[in-house]
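Every protein chain except one is present and positioned as in the full complex.
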Amino acid sequence: MKPDLVTEGEFKGWMTWMSEAFEYDTAGPFYYRKDEQGYITAFRAEAKHMNQGGVVHGGCLMTFADFSLFAIAADEFGEDGYGVTVAFNSEFLSGAKEGQLVESRGEVLRAGGSLIFVRGVVTADGTPCLNYSATLKRLSPR
Amino acid sequence: MKPDLVTEGEFKGWMTWMSEAFEYDTAGPFYYRKDEQGYITAFRAEAKHMNQGGVVHGGCLMTFADFSLFAIAADEFGEDGYGVTVAFNSEFLSGAKEGQLVESRGEVLRAGGSLIFVRGVVTADGTPCLNYSATLKRLSPR
Amino acid sequence: MKPDLVTEGEFKGWMTWMSEAFEYDTAGPFYYRKDEQGYITAFRAEAKHMNQGGVVHGGCLMTFADFSLFAIAADEFGEDGYGVTVAFNSEFLSGAKEGQLVESRGEVLRAGGSLIFVRGVVTADGTPCLNYSATLKRLSPR
Partner (left out) sequence: MKPDLVTEGEFKGWMTWMSEAFEYDTAGPFYYRKDEQGYITAFRAEAKHMNQGGVVHGGCLMTFADFSLFAIAADEFGEDGYGVTVAFNSEFLSGAKEGQLVESRGEVLRAGGSLIFVRGVVTADGTPCLNYSATLKRLSPR
């Protein structure tokens, strides 16, 4: 899926998918880029991401993890490819607070003909806050 | 956690937690009530919940499922109790489209002294779209 | 996958897959049959299934759950079909003791062209001890 380049703000130069209503406009925006260690995703925790307990809502972290899956597997899908999440697992390790930089890195464990397996960890200012793994399914190029 | 009563709109008479920034203002609002079969949760799928593929984003469904966990386990926590999601699993069964009524029912599988186990299914106009299960941890009354 | 009929013992008249080395000879045998409520699977907890804590080992319960997945989805695969487990999730609800009857029932949540989603609960003398869900992938008839 062809990404969009971010042209301003803290994440200037990163990529995102602006046509994603929930992921970009509602819950996000979330961002990704590739560096020497592979793909990294990120967002800045804001008041809108919080739960009543004063930390980023688990649903927000899982949405960010779901975004991260497709960034981590971007080279497998290519710009014309597309896929869906089939199964998603996660463990909540600690809370992320407002103002913290939330990031994720992960790895493609296996990319088969129809299924792709990815795992990763979300951190907040470097502290692990969510572990996740997922099964993705390739769809035909759109 | 003490809920708020919804006083207008399609979900008038349902309950929600309005102090939840991400869950209520950002991704939601989501709603719950108790009927003769137990707790039911619901929201109406809108444009803001969609992904680029034209269905409700997986992160939205998981956020709604996370909300549903605490509605389903509301009697276990009580109005003064509070808890957090420790682990969350899900399988994506089908897509939910804009305009559909997204609902969930589930059950407390076991409520122990420190951990509560819940499972449920999210449906869209009655068709199963997400299966989920989770481990919740009780926190001290706040 | 064509099952074998059990001809003696407590589970006389039930079905199993005797060509499964680990599932039948090593960890099991485990059994299944169909009644008016659908498929049910079962085995009697013996000393060989226990862990040091005096309850059935989690790995045994998960092996039994994996067996149960294919019994529950038997009508989807047919006697000539075959499949593999792609992803498996579980929560441990309580311990099963030696001598108890361990059973499971579950349901096919969705059977698609390539993937089948199943969930179920394992009980010991009727008490829930394991919740599980899984994604199965169809393979070509063998």
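Residue numbering begins at 1 within each chain, and the chains themselves are lettered A, B and C in the order written.
Here is the rule we use: contacts are C-beta pairs under 8 Å (C-beta built on N, C-alpha and C of every residue); 3 or more make two chains touch, one makes a residue touch a chain.
These numbers come from a predicted model, not from an experiment.
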{"item": "Selected from C:M15, C:C60 or C:V118 as touching the chain missing from the view", "value": "C:C60"}
{"item": "Contacts of chain C with the absent chain, listed as residue ranges", "value": "1, 17, 19-23, 25-27, 47-53, 56-60, 62-64, 66-67, 82, 84-92"}
{"item": "Chain A, residues in touch with the chain not shown (by the definition above)", "value": "87, 89, 91, 93-94, 109-110, 117, 119, 121, 128, 131, 133, 135"}
{"item": "Absent chain, residues of chain B that touch it", "value": "86-87, 89, 114-115, 135, 137"}
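The rule we apply is simple: only the chains that are shown with their structure count from here on.
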{"item": "Copy-to-copy rotation for chain A and chain C - C-alpha atoms, rounded to a multiple of 5°", "value": "180"}
{"item": "Whole-Å gap between the CA centroids of chain B and chain C", "value": "30"}
{"item": "Where chain A and chain C are represented by their mean Cα positions, the distance between them in whole Å", "value": "35"}
{"item": "Whole-Å gap between the CA centroids of chain A and chain B", "value": "22"}
{"item": "Per-residue multi-chain contacts in chain C, two or more chains", "value": "87, 89, 135"}
